[in-house]
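One protein chain omitted, others in place.
The letters A, B and C name the chains in turn, as written, and every chain counts its residues from 1.
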Amino acid sequence: MSGVDLSVKIGSLVLQNPVMLASGTVGYGNEISEYTDLSKIGGIVTKSVSLHPRKGNPPTRITETASGMLNAIGLANVGLEEFIKTKIPFLKNLDSTLICNIAASSIEEYVECTKALDSEETVKAFEINVSCPNVKDGGLIFGNDVNNVRKITAKVRAVTNKPIIIKLSPNTASIKDFAQAAKDEGADAVSAINTLVGTAFDIYTKKPKIKNITGGLSGPAIKPVALAKVLEISRNVDIPIIGIGGIMNWKDAVEFMICGATAIQLGTVNFINPNASEEIIEGLKNYCLETNLSKISDLTGSYLI
Amino acid sequence: MSGVDLSVKIGSLVLQNPVMLASGTVGYGNEISEYTDLSKIGGIVTKSVSLHPRKGNPPTRITETASGMLNAIGLANVGLEEFIKTKIPFLKNLDSTLICNIAASSIEEYVECTKALDSEETVKAFEINVSCPNVKDGGLIFGNDVNNVRKITAKVRAVTNKPIIIKLSPNTASIKDFAQAAKDEGADAVSAINTLVGTAFDIYTKKPKIKNITGGLSGPAIKPVALAKVLEISRNVDIPIIGIGGIMNWKDAVEFMICGATAIQLGTVNFINPNASEEIIEGLKNYCLETNLSKISDLTGSYLI
Amino acid sequence: MIEKNAIVKSVEEIQKGIFILKVESELSALEATPGQFCNIKVDDSLTPLLRRPFSICDVEGNIISFQFNIVGEGTKILSQKKKGDILNIIGPLGVGFNYSGNYENAIIIAGGIGAAPFPFLIEKIPNNKNIISFCGGRTKNDIISYKLKNVITSTDDGSEGFHGNVVELLESEIHKYDKAKTKIFACGPNPMLRALSKFTIENGYECEISTESVMACGFGICQGCNVEGVHSDRFLLVCKDGPVFNAEDVKL
Partner (left out) sequence: MIEKNAIVKSVEEIQKGIFILKVESELSALEATPGQFCNIKVDDSLTPLLRRPFSICDVEGNIISFQFNIVGEGTKILSQKKKGDILNIIGPLGVGFNYSGNYENAIIIAGGIGAAPFPFLIEKIPNNKNIISFCGGRTKNDIISYKLKNVITSTDDGSEGFHGNVVELLESEIHKYDKAKTKIFACGPNPMLRALSKFTIENGYECEISTESVMACGFGICQGCNVEGVHSDRFLLVCKDGPVFNAEDVKL
């Protein structure tokens, strides 16, 4: 088991392997650290942080669907101040690459958050969430307007030299335009995809199963859509892509990398198998050995079409 | 088992019940008629017909995904002439409401097809497919441009008095705009949704599992997305909606009607359970009895939110 | 909190629709507290996708029991497990009942399948306490008293015991017990817990309730299981802050 270089590069950021944990699916790292060794993973992306604390949506926030789940957590988070005060110290000791995901209700808020966190040495990069479908203010209204994505990227770029990743929404006809906009304004990478908008109703009460009415669909159900989005970006825009959506095992991770992803993120699978990240890293290593790949980064975009 | 009125109205078209069979999932009715009694269903929508015969995409055309499948049949069909000559006579004898689905590579072709079929008495309505993701010429390039949908609807409207249903693509950020455009130009209804664009790759050959590279995702995996699209239209545009996407049983059908669908179409389920339509009609009837609903049409848009 | 493959020892239908699942697990069952739960992956398929939470019903050595009824697909699959099948289980999870303290009467209120956590609690409650179990159900067939002690029953339809719900039963019986020396432990459907909390808060009884919520993870990372707290400006999480709460701390 040696001789495989699992490291990947996203802009100036070097990850020891391509397996990251997705925003909103591992909190701030403490709970999941009981199940998996976070020092082994490529990186951890925090739950979206906003300038002020957000209580999030009232219950019910989640419901299961066929091979997937809907969530409308509503960006519940401790807010910037508390994040810096209590979460970063814990994350600093984890010996894992920390990427801070930022959500906001205005362009100014994105800028302010990024600025405040830029000086935190523990934060190695920013993932800008312009694609949360579950809050009215912010999120998807930015993510579905290419000019907003352009503006946000430019303004955030202006206040930090750390790598910037723009997290894109799949709820659009042409994701490549958004990736191109991000690239044009200096983003180092894009991540794709955030959840798809979906809903579910109780047929007897006639009420939505989640309080917010619609939620974000995640899990294996969305994998084919996520792969198509990653492939679309990969074939059209020259920017590193972090693939996300329905990854359950190392085979799924390989599939994303073949379609163009430089790294991948695990979301829903963490809820079901909190040790998935370690298993996937192991699986990737074995796949490289089996297929005589000395550098996993050669897998990225290796599709034959 | 009596006293429930299952009939629904789509423009001037009255269906004996809301359960229809979706385009491309029952061919021209002959094979499935061995498994289910087509005279009992609300309506049958033909495989998309185009002006000239289309051979469709080479193999492999389909692959299974988590709770879903991808297909890229490529609108394989016998063409208008053969359709009129050999398919309509069979369909005429089925004693089922026939809706003809039309696909085309140009606005003119849509018009020509509609015109030619307008005089066929057996054809009771048209479903205009502006949303096929699996052919380069036509389909989605129309479905993703609201102005094209506007134009196509207007021009088709001009050549027929029969009900027109515009079949919408989910691969867009705002399906309501497309529904509104269809309504503005005189469409009688919209159907939603066609398949989502997706892909899947073989991790050893690194080739796409379907020859066309991307395909259309259907089946239970997409139900939450389809429901959200139906709800979005229902809350914003006053037009009858035919709900499609991942319906496997009567409960799913009820859920679509609650979200705003006047009728529903069964797609992928026909491949797995070719008698699903009869079972669902029975289930709907029982649900109405159980919940003291004398007219199923009262269920449409009965969401409490 | 650990994740482990457990071996199914038996699944027994103890009464119509009510099952006891016993598994053998390396997970240190002995460390578990009554009221804690485990999150079980019913099989390795993608449907159902998520784990299913079940209270720990009983612990004997390294055998853990769960008590459940069939609700949907997940519990149906569980009910069909055979001896020797493997189940992936995370647990013990959450905050259980606090059964220490100097009360004398432990009153258990179980609504239907809400009886599940109490065999384990009864075993742990010190011997010198007086335990009374009030069990309610819609009909006599819905009463579950598996391994409970000193059972008094109520049914909505009057087919067994007190005619009424279990909270009404409690109200009619509670005068027999010294308030200051009594602690109530309850589990059941939300409407029952709501009615009970109202009663215990208004009348100043010490009361802990075990609550339910849809869950994705069960251990605090998804934020999906929130419940409105009374003294808290953030939501509480059923899986981490609960499932057992002081009745006065949550708004159900």
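As a working rule, a contact is a pair of C-beta atoms (placed from the backbone, for glycine too) under 8 Å apart; a residue touches a chain by one contact, two chains touch by 3 or more.
Remember, predicted model here, so these are calculated numbers, not experimental data.
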Of B:42, B:219 or B:260, the residue in touch with the unshown chain: B:219
Which of C:32, C:46 or C:108 sits in contact with the chain that's absent? C:46
Pick from B:4, B:130, B:196 or B:248: which residue touches the chain that isn't shown? B:248
Where the complex has a chain not shown, which of B:63, B:144 or B:300 is the residue touching it? B:63
Residues of subunit B in contact with the chain not shown: 24-27, 31-32, 34-35, 47, 53, 55-56, 58-64, 66-69, 71, 73, 76, 219-220, 248, 268, 270-275
Tell me, which residues in subunit A touch the chain that this view leaves out? 66-67
Missing-chain contacts mapped onto subunit C: 45-47
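FYI, only the chains that are shown with their structure count from here on.
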Central chain of the complex, centres being mean CA coordinates: A
From the mean C-alpha coordinate of subunit A to that of subunit C, what's the distance rounded to whole Å? 36
Can you check how far apart subunit B and subunit C are, centre to centre, with Cα atoms defining each centre and the answer in Å? 47
If you average the Cα atoms of subunit A and of subunit B to get two centres, how far apart are those centres in Å? 34
Quick check on subunit A: which residues sit in contact with 2+ other chains? 66-68, 219-220
Mark out which residues of subunit C touch at least two other chains, giving numbers and ranges. 46-47
